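Handing you a structure now.
As you look at this complex, bear in mind that one protein chain is not there, while each of the others sits in place.
Entry: subunit A
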Amino acid sequence: MTLDRFDRFHGLLLLLVAGGLVLLLAVAESGGGRSAAGVDKAMEQALDYQARVAFVQKLYGPVEDLRRDGQLQQALLKLDELERRYPGEAHGYILRGEILGEMGVLAEAVASYVAALRLNGDYVDARSPLSRQTEIRQLVDDGLRILGGQARSHPENLSLAAAVKNVHYLQSRLAGGCE
């Protein structure tokens, strides 16, 4: 391939622009240009998440207080009230699941955890400050043993079958994988 004057000129220009780009990036790096760019999406995302966690903990604080005092019915009523104001918030379903679990209503507790995880997978993630991985694992063990046993003895019972399906969903989420 022979290069004429036109090719050589543009080739030289290409090298100059590439050199300029490298120089620009090097100068920006050493002069703190990286932070001056103001685009740090990971930082923004982390800040948003921290703010959300703090907001959720503050919002559901009264429910936690009622629960600690053993006033489980009042806590459930308070959750109903919050659910009307924030219908897409998963944390309420987690708390409802925990309270129902304490009350011994296993199938409903499982259903509430399922509703929460469908809205937000953080609760099954060990890295999240909201993680409920241990509780969900315990619930799955109990669910498979108790609800699974009942469903086997009463195969005609559709609500038991639905409850077992919910347990399997939680089991699958615990197993990980892409989402």
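Here, contacts are C-beta pairs under 8 Å (C-beta built on N, C-alpha and C of every residue); 3 or more make two chains touch, one makes a residue touch a chain; residues count from 1.
In this text, contacts and distances are computed from a predicted model.
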{"item": "Protein name as given in UniProt for the chain not displayed, \"NADH-quinone oxidoreductase subunit H\", \"Iron complex transport system permease protein\", \"Alpha-ketoacid dehydrogenase subunit beta\" or \"Putative selenium metabolism protein, YedE family\"", "value": "\"Putative selenium metabolism protein, YedE family\""}
{"item": "Residue touching the undisplayed chain, where the options are A:Asp4, A:Glu156 or A:Glu179", "value": "A:Glu179"}
{"item": "Contact set of subunit A toward the excluded chain (per top definition)", "value": "34, 37-43, 45-46, 49, 114, 118, 121-122, 125, 127-128, 165, 168-169, 171-179"}
